[in-house]
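Please see the structure below; I have some questions.
Here the complex is missing one protein chain, while the rest keep their positions.
Chain IDs A, B and C follow the sequence of writing; residue 1 opens each chain.
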Amino acid sequence: MSTSNPPDILTVSGLTKKFGDVVAVRNASESFRKGEFICILGPSGCGKSTFLRLIAGFEKPDAGEIILEGKSVKDVEPERRNVNTVFQNYALFPHLTVFNNVAFGLKMKKTPEDEIRRRAGEALELVSLTKEAYRYPRQLSGGQQQRVALARAIVNRPAILLLDEPLAALDKNLRLAMQDELRKIQREVGITFLHVTHDQTEALVMSDRLAVMNEGVFEQVGPPQEVYNRPVNCFIAEFLGFSNIVEARPLDRASLRIVLNHSLILQVAQKNFPRNREKATYLVRPEKIALHRHRPQHETNVFEGVLTRLRYAGPELECDVQIGETKLLAQAIGRGEPESLLAGERVYVHIDPADIVYLPGDGSS
Amino acid sequence: MSTSNPPDILTVSGLTKKFGDVVAVRNASESFRKGEFICILGPSGCGKSTFLRLIAGFEKPDAGEIILEGKSVKDVEPERRNVNTVFQNYALFPHLTVFNNVAFGLKMKKTPEDEIRRRAGEALELVSLTKEAYRYPRQLSGGQQQRVALARAIVNRPAILLLDEPLAALDKNLRLAMQDELRKIQREVGITFLHVTHDQTEALVMSDRLAVMNEGVFEQVGPPQEVYNRPVNCFIAEFLGFSNIVEARPLDRASLRIVLNHSLILQVAQKNFPRNREKATYLVRPEKIALHRHRPQHETNVFEGVLTRLRYAGPELECDVQIGETKLLAQAIGRGEPESLLAGERVYVHIDPADIVYLPGDGSS
Amino acid sequence: MSKKDFQNVSLTVGPALAFLSVFFLAPLVIILLYSFLSRGAYGEIEFTFSLKNYASILDPLYLAILLRSLKLALLTTLFSLLIGYPVALSISQMAGKRQFIFLMLVIIPSWMNLLIKNYAWMVILRRQGLLNTALLTAGVIDEPLSLMFNEPAVLIGLAHTYLPFMVLPIYAALERLDRRLIEAARDLGANRWQTLWRIIFPQSIAGVLVGSILVFVPALGAFITPDLLGGANSLMVGNLIQNQFFQARDWPFGSALAICLMSMVLLALLIYARFAGRVGEERVL
Partner (left out) sequence: MSKKDFQNVSLTVGPALAFLSVFFLAPLVIILLYSFLSRGAYGEIEFTFSLKNYASILDPLYLAILLRSLKLALLTTLFSLLIGYPVALSISQMAGKRQFIFLMLVIIPSWMNLLIKNYAWMVILRRQGLLNTALLTAGVIDEPLSLMFNEPAVLIGLAHTYLPFMVLPIYAALERLDRRLIEAARDLGANRWQTLWRIIFPQSIAGVLVGSILVFVPALGAFITPDLLGGANSLMVGNLIQNQFFQARDWPFGSALAICLMSMVLLALLIYARFAGRVGEERVL
């Protein structure tokens, strides 16, 4: 890690948690930096919520270490850890007003009355709920309750804010708006956000770094574009969106050519040429496959195929293309030439060599 | 309606239902043909479920007529109407086995024992649940329960099958798979499906005809591509996806040019030129806006702008472009030139005249 | 915070809990022990182990009373079910405000003291009571009928006392019932009675079972109602126990009768648990 980066604020190493025979978190090691917005993405039951609960202190790890701001907090009670949580269904105290919910943490720390009033007021202003201060949680909409939960956590100025699927209960439009608002607030307060979600688009759009978790293991951690475009294995490729996963054999290292299904010869980029001589697994994202009615000139990797099926889904067009024995899914935006294509038509498929991505984690044995 | 079309199986006219002061369905008139797959799409509370319940007979209309297979069923009890419903949370009978759930309708009609066994068996085969026949609903997964609900309704061979958000409770991947399966089954049995949903993509992908409902009124009914590309008003435009809604004034009928924001001159297609001389409302779908680094040649409607913001959401790229005083949202697929663009860059925007859609339902006063 | 983690708090109330287990179980243990002792000549306890108290229960006189108790408790349960189910169904189908009023009509009298309820029945049923007076005045009868001090009077008194315990669980089960199941049955061609019998009733079995046990158990041990409304020929086991402790002063025999009563209650609970378990299997959804 370069010295220009902000310092690490949280480091876990070898963190493991079992429930009976089920290993929820398996030997997790990772560092998180000050001010980062990290999304932990994974299918339900992958251990992402347990990971958050280990950091918060609601669960005790079976093995491993948690270093928060340079000190081990493995055996520290939740109320003595400098982290706060935004719960999935907010867990607002129903018998307290919005103001008293937000002030709860400060009161527990015996903060002076006037400082409580000032800081809780600021937190409510941050989430635009100043006017609702003396309402009860049940009198608020879902989005407002979500903002109270955020203010209640942020007001304590934790080293890390843990967010456990905070947007899952909101409907689509509100969720989109809250995604923007959460990012905006995170930039304003500069606290590290550890945001757990199972929504791929949400994770891709919001995170500085994206950690994909599966069966208790961090499979890949990196900037979202990198994880989307260069996943390390099939699971990540398929979990993050539609994909064509194909098996291929290297043909010729000099011309960087590989063979698909014993028939289709493709040129790939240098970095995507398989390391070994046996078969390798490749990913081609559907949106990387261009369809043309006329054969494109001066391009490599152009094939003739038949458009077997069209699926019209609003802005996008999903197309099944049959090239010899190979069937590929292509995705185009509903504009210009692709929109005019018809099912059954002959089309020319063009795939840029750089878009044929080698998956090192699979089939390279 | 041309004579080559299948006959109408259901016609409603002037159908109105009030709950107290709230008008849930307002003067709805529409015909549905034999074998059609119709999606009724609308936001929650728009009256779409009430419409379904009126057809099923669970609610009595305050006014209007329901003609099913040529006969009025307005005053017919639900058990005597030749329609069946697939309920949102399936409403399977928990104390009956899968087989007895499916056989329930036939038993009520005093069908002979062996015919019940044959037809229920066929229905279970249709939904691939033959092996689960003697299980109880709680022993099945959500997707399997959904298929039992479908079999239980289809086995009665109704004139119309009513589906009340049957996929809403399933998770994303299962929902996509069930969309395909529902369409496949509908083609096999040839029954008219009236499918209520609030999911835009689901409605666009599944329907032969799409009926958009808002505040108790059918706002637009037509093939899904037509409704998406040529919505009649702002509500439909915005409900069906991201959109740029702009106000414009006609400039010159001969050259079909209009003026946006007093500054941007656009050429539109003949059919999209406003009927009147005052301002009109236009829709440009974000995916119809092409972005280029270099000025495209031989094209109309090309403007220079600045890319103010990029949002990376997996396969798609969402871009805010500022052209003078006009801000537009453009959507591109993450491939080739658009993917290489950077925020802050100067770009050329190209909009095909045919993609600037006049909304007759708004602002044409 | 995990459950395990919270046991620090549990520890602090642990003693209270231990104390309570004793508090709850002690009477049971004492009665059990006493039931194996004997009565001395002057009503004192002789501390010698014997089974003769249990043998005495087999006396035809006592057996008849035990069987009568069982019969009256079962009839009370059946009677309550037959009246209670339609009432619960009818209330569950009402609109919000009416529903509340009728629920209150069922609940509030159950707050009324048992004594008062029974005395009111005495006012109605006794020789110079309201019913006889009315019938005499109307000339339907020439001399007062013996409406009290018989088994039907006990049955009326018991059913009146315990009916709310039958209505409320059935009502609760019917309220929990997913209304869409009713719609689904109608949608599939079932008329109202078919829907009631094939869908609504099976789905409310759990409430029927709870209601039955809530009526049967206290009815079996009733002693005030048979004391006030029943005569010498309508004694129940509760009266017998009361009599042994208070008048006959044979505490060991009274204890044996009490253990016998509790065994019958336990048996009823086991039968209930068995049924409830079977119903539960089909209802867990």
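Going forward, a residue touches a chain if its C-beta (ideal position, glycine included) is under 8 Å from a C-beta of that chain, and two chains touch if they have at least 3 such contacts.
All of these numbers come straight from a predicted model, not from anything done at the bench.
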item: Among A:Arg138, A:His262 or A:His298, the residue in touch with the chain that has been omitted; value: A:Arg138
item: Hidden partner chain, touching residue among C:Trp121, C:Phe149 or C:Phe253; value: C:Trp121
item: Residue in contact with the excluded chain [from B:Glu36, B:Glu59, B:Glu165 or B:Glu316]; value: B:Glu59
item: Per the touch definition above, residue among A:Phe104, A:Phe218, A:Phe239 or A:Tyr282 touching the missing chain; value: A:Phe104
item: Touching residues on chain C - with respect to the absent chain; value: 1, 3-4, 6-10, 13-14, 16-17, 20-21, 23-28, 30-31, 34, 44, 83, 86-87, 89-91, 93-95, 102, 105-106, 108-109, 111-113, 115-117, 119-124, 128, 130, 160, 163, 182-183, 186, 192, 196, 217, 221, 223-224, 238, 241-242, 245, 251, 254-255, 258, 261-262, 265, 269
item: Residues belonging to chain A that touch the chain removed from view; value: 56-58, 77-80, 83-85, 87-89, 91-95, 104-105, 108-109, 136-138, 152-153, 156
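Note that in this section only the chains that are shown with their structure count from here on.
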item: Between chain A and chain B, centroid-to-centroid distance (C-alpha), Å; value: 29
item: Chain C residues counted as touching two or more neighbouring chains; value: none
item: Residues of chain B whose C-beta touches two or more other chains; value: none
